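What you see is the complex with one protein chain gone and the rest in place.
Up next, chain A:
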Amino acid sequence: MQRRALLSLSAAAPLLATGCALAPSSSTTPTASPTPAAAAPGALQGTGDLGVVIERARGALTLVNTSRREAIDRIEGLGDLSHASVVFSRDERFAYVFGRDGGLTRVDLLERRIAGRVMQAGNSIGGAISADGTLVVAQNYQPGGIKIFDAHTLELLADVPALNSSGERSRVVGLADLPQRRFIYSLFDAEAICIADCSDPRQPRITTLNGIGRQPYDALLSPSGRHYIAGLFGEDGLAMVDLWEDAPRARRILAGYGRGQQPLPVYKMPHLRGWAVAGRHAYLPAIGRHEVLVVDTHSWQEVGRIPVAGQPVFVMARPDGRQVWVNFSVPDYHRVQVIDTPSQQVVQTIEPGRAVLHMEFTPRGEAVWISCRDDNRVQVYDTHTRQRQASLAVDAPSGIFFTARAQRMGF
């Protein structure tokens, strides 16, 4: 292994020298002094082992390399990044960052600089990119609705208000991309799911499914792109749409899962976006309960509940589906639990640090990166041995996003 590293180093050296000579000037400051093989901006390299970590308080991204488990640069000037999220271009070179303040920023991961930025709303929490990579869509709280942009130029192509039955704008949650330049999203302030067909992106056609249930707060798209599931804050249950039906409709699943029980205070809305579908089961956070709900995706019946250490926020399946990792809201957010899916048991509780906000698996799932906001660390664990492999200094880290998301629907 040592030999291979040396060989690739020596092979890279001439390229590196050329690359440096041609490298565009970078306005960013390295977070660590990279070793020669860590490729200076402009040097020939791929992007498959790159990712970004949101530094929410600083308004910056830390660029990381997941093979080397290193922070390699920082890109600043992205505004208010509380609840920021990221999608990637198909070629995995550009990250699109959606900021709370409505900023949409296109970041070039190879040149390590901002390649475009627009202020597109007053208050925003996320977005999606079309399968063909040409459209980026932002989901907004203020003003409510979605906006459709050209992915290369960030030119606004359409502004689609999301309206409730009184004609008032609704906040949009749970936006996901669908095949054929379509997007799906839920309206927090209306009991509705919308599907936007953007085949003509300047004139999107919207199909609205009404009566889905109260206060959808987030949603997920199954890995196949077939099922869209929105969590409901206003009642025990979830809304599910089978997108392979000729005329998709919303139906209720897990209705009244907590019947007769007093829900606990919900200190943080769970997120459904994750690899929450493992094999034939979906693993979902229960609202107001210290439980992960298990649903059979063939029958859509509840088949189990797994007691966990707090209110689940992210319930994420390792890409192979063998494990599901769970983190929690305050006051239990120093813990992460690992569920073994064949036995549906919590097999380990680890304490990576204070205020665990997010987790991200490497593409094949051999490692998981965990942000510990109050320790200013990102911890990297081997998912098989659950031993810590690395610890990176990152300023108040929150979301972690690896470029492999570019190849997944719903991410």
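Of note:
Basically, a contact is a pair of C-beta atoms (placed from the backbone, for glycine too) under 8 Å apart; a residue touches a chain by one contact, two chains touch by 3 or more; residues count from 1.
Simple rule for what comes next: contacts and distances are computed from a predicted model.
One chain of the complex is hidden; its UniProt record names it "Cytochrome C55X NirC", one of "Putative spermidine/putrescine transport system permease protein", "Cytochrome C55X NirC", "glutamate synthase (NADPH)" or "Elongation factor P". Shown as candidates are A:119, A:347 or A:393; the residue that touches the absent chain is A:393.
Chain A meets the missing chain through residues 31-32, 55-58, 80-83, 100-101, 123, 125, 141-142, 171, 188, 215, 217, 233-234, 265-269, 330-331, 355, 373-374, 376, 393-396.
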